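Yeah, one chain of the complex is gone here, protein chain that is, but the others are all in their spots.
Chain IDs A, B and C follow the sequence of writing; residue 1 opens each chain.
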Amino acid sequence: MIVEKELSTKYLTVSMGPQHPATHGVLRLVLELDGETVVKCTPDIGYLHRGMEKLGENKTYPVDMTLTSRLDYCSAVANEIGFCIAAEKLLGVEVPERAKFIRTMTSEMVRIASHIIWIAAHAIDIGAMTVFLYSMRDREMILDLFEMLCGARLLHIYPRIGGVRCDVDQKFLDQLWDFTEKFPKLIEEYETLIDQNRIWWQRTKNIGIVSAEDAIALGLTGPTLRGSGVPYDIRKVAPYDAYDKVEFDVPLGKNCDVYDRYRCRMEEFRQSNRIIRQCIEKLPGGLVLNPDAPGLDMMPGPLKKAAPAPAPAADGTAAPAPKVEAGPAFTEIYSATEVPKGELGYYMVSDGTGRPYRMRVRTPSFVHISALQRLCVGVLVADVIALIGTIDIVLGECDR
Amino acid sequence: MGPKEAAEVLRKSFESEVREISEFNAGQVSVTVAKEKIREIMRFLHDAPELQFHFLSDICGADYMGKKEPRYEVVYNIFSMPNKAYLTIKAQVPEDDLAIDSVMDIWVGADWRERECYDMYGIKFSGHSDLRRLLMPDDWDGFPLRKDYPLQADLGDREWKGYIDVIETYKRNKVYEVHSR
Amino acid sequence: MTLQQFVNRVFLIDIIKGMALTLKMMFRHAVTRQYPDEVRDPIPSFRGRHAFVRDQKTGKEKCIMCMKCSQICPSQCIHIEKGKREDGKMYLAKFEIESLRCIFCGYCVEVCPVCALDLTEEHRYSSYTREECLFTRERLLSNWDSLAAKWKEDTYFNKFWRPDGIDSSKMPKAKRELAPIPLRVAAAPPAEIATAKPAAEAKPEETAQPAPPAEKPAAEEKGKETAQ
Partner (left out) sequence: MDTNIIYNGFYKLIGITGEPGVLAMTVAILIGIVVVLAVVLLHVAYATYFERKVIGHMQLRLGPMRVGPHGLLQPIADGLKLFFKEDIFPATDFKTVFRLAPIYTLFAALSSLAAIPFVSTFYIANINVGILYIFAISAVSTYGIIMAGWASKSKYAFLGGLRSAAQLISYEVAMGLSLVGVMIMAGSLNFIEIVEAQQTHWYGMYLIPQFLGFFVFAIAAFAETNRVPFDLPEAESELVAGYFAEYSGMRFSLFFLGEYVAMIVMSSMSVLCFFGGWTLPPFLTNAIPALNMIPGIFIFIGKVYFHIFVFYWIRATLPRYRYDYLMRLGWKVLIPLALVNIVITSVIKYLA
């Protein structure tokens, strides 16, 4: 008699990362594979944990800003602007109009730069190597522009509580204008290579479908959410800076798949380009920094409200600031901005001193990676790569 | 409906739970609630047809050691898409009962943010499916974002084992180091 | 499926378009720079290697030991020590910047009331040892000299000393009235400064009124000539 025995099989556990070419830094995914199909995916983070929230509580506001640019190092200036907006709301500082436009302009520039990183990484993960180099060529132009603007290419530290650090000059604006003229043609180059390509379609269409309800429940934001057709863009629903003064569309996806998210971001390139052009056209005159804003040399002790730190009285021009009592014991603010990767929220609590009492950063990548364990079930290993690409993560932001 | 009105609606429904409603800087409305019925409150905010706070922006903890009583707060920042309003819900968690209900059944995405809150403050979320440390190593001692946790300290022998390993490996491998000029 | 889509699909139009693009790009100029041979000109106001502005009158740094830079520094990489002379005056005993810890935010440049510090446009200063990356006062001054030697224009002004578009009425006087620093006219040529440096190093706090830098090396060279 033949006894039929079931062949004993077991899942193959693969530790993808933290050193892996496609995990964008130090993300580790513990995949359980049944053949090539993922049965379970457990993301493991914390390899880049720098204790940013703890550090932020121990440093003054201007110094905290230098920490925030290390969150998402691909779009440093957007993080800094988010921080400054939160701090301005908390400390009650007004921003001059010109600074608002410059901030809008720079955060759209950095959106382009960040999306370029995304398309480069996404394409090279799926195997289209050339898109990487074409897009890096164009990112170089943005970085040069940033270098002209604030002297740094990657970690700009450009905005300032109460405005921006320095004014833009005409040469910069001309060069930026030239860039916006050129850029739409350059996007078409990437699209020629992948947009209609059948292999790209096969790799991205109907992969990683997240319905609108699921996406909201998971907390996805930014283009990742808009790819599912949810028109949630903080630039529209709660405009900050000069976003209520410029026109732009919010591209939405229909099929909720990787391809639609790709299309959303490609469309955002064009919208960002449009916003930059409007900002240059509408740029008002005036100062770029509120003279009453707290200066860099903010003291960690109790704040004298609405008074800049007195300058060293070498000349006597600085009028002695009127002493105002510190506000209520604890004031708090949740301020969200739309950074390239999604919603960047700062929950800050002030106790009336020069240091935030609590600085919480809600970063899009953190939430997106937490969604990965639910997205990556039942897909193939190759799709895991496409999914990591489509949610556009930066681990510096995730681990903080 | 603005956040202020939403907070009033919440107060009407949960009279005994809502401790305080504060408004700051036009638009930042915080509602301080007791922790016991947090899941019901969140369910109400999520489901009530006039509120529809469908989007959970963030969950985080806060430690007011020596400044406020009770010591801890779990802060929920939620957003209502139809009303375009942010609302901050703060649930008070006393030090001697460090636990609160998880809201994972309302928002799946609360998963990691609750884990992080546990990791950083040691607040336990009852009902969470997988409450482990997230950012810190599994065998880490202490909860870093508590105010009594020092920013910098020389622990000597009580240093975390992983760090001691790194140091020892470095010392062991120092003989192979190629010295520069 | 429309006819066009069908044609595209069967005749691989999408792939052919992509291949046409890559073939076209093959005959374009490459964007690569052959780095060590082809160095890009630095963009003015780039935040690079640290330097002390050499004061033309004294030939030394302008620092007034207000400690603002070391307080603001996010990475706490500036170490300043004050010394006290016999006549009760303070002098700068030690000024060190650990450039390996520096995050190049430029806060120190901006906060300095006398514009003594500078993040120069020099970005190529890697070295084999950590010691070389510790910028002492002398090192910072020689950094300035090497910048002055390389700088193409006659004057130098760092944007962050007095940023544009910001109300400067509350700035300290030295900052408010700072003019672009001439590099060619009054400052001694870099070669002579290099010879002057050892002397400055040997007795940095020796004289209350140091001789103008242009004279000192000249005198030294004369001395050398006569010795020969």
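We take it that a contact is a pair of C-beta atoms (placed from the backbone, for glycine too) under 8 Å apart; a residue touches a chain by one contact, two chains touch by 3 or more.
What you see is a predicted model, and the numbers here were worked out from it, not measured in a lab.
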{"item": "Displayed chains contacting the withheld chain", "value": "A, C"}
{"item": "Touching residue (missing chain; options C:L3, C:M26 or C:A179)", "value": "C:M26"}
{"item": "Among A:L133, A:I209 or A:M299, residue touching the chain not depicted", "value": "A:L133"}
{"item": "Option from A:L48, A:L67 or A:L193 whose C-beta touches the chain left out", "value": "A:L193"}
{"item": "Touch criterion as defined above, residue of A:L154, A:L173, A:L287 or A:L380 at the omitted chain", "value": "A:L380"}
{"item": "Interface with the undisplayed chain - residues on subunit C", "value": "15, 18-19, 21-23, 25-32, 34"}
{"item": "Subunit A, residues in touch with the chain not shown (by the definition above)", "value": "12-14, 20-22, 33, 36, 123-130, 133-134, 137, 193-194, 197, 199-200, 202-203, 380-383, 385"}
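Just so we're on the same page, only the chains that are shown with their structure count from here on.
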{"item": "Inter-chain centre distance, subunit A versus subunit C - centres from mean C-alpha coordinates, in Å", "value": "30"}
{"item": "Centroid distance [mean C-alpha coordinates] between subunit C and subunit B, Å", "value": "44"}
{"item": "Interface hub residues of subunit A, defined as touching at least two other chains", "value": "none"}
{"item": "Residue list for subunit C, restricted to those that touch at least two other chains", "value": "none"}
{"item": "Subunit A partner contacts - residues on subunit C that touch it in the complex", "value": "8-9, 13-15, 17-18, 21-22, 25, 31, 43, 45-47, 66, 68, 71-72, 74, 103-107, 110-111, 113, 119, 159-160, 163-167, 169-174"}
{"item": "Contact set on subunit A toward subunit B in their complex", "value": "45-46, 49, 51, 53-55, 58, 89-90, 92, 214, 216-220, 230, 232, 237-238, 329-334, 336, 343, 345, 347, 349, 351, 358, 360, 362, 366-367, 369-371, 374, 399-400"}
{"item": "Contact footprint of subunit A on subunit B as seen in their complex", "value": "24-25, 28, 30, 54-58, 60, 62-64, 67-68, 75, 77, 79, 81, 84, 86, 88, 107-113, 116, 120, 134-137, 144-145, 149, 151"}
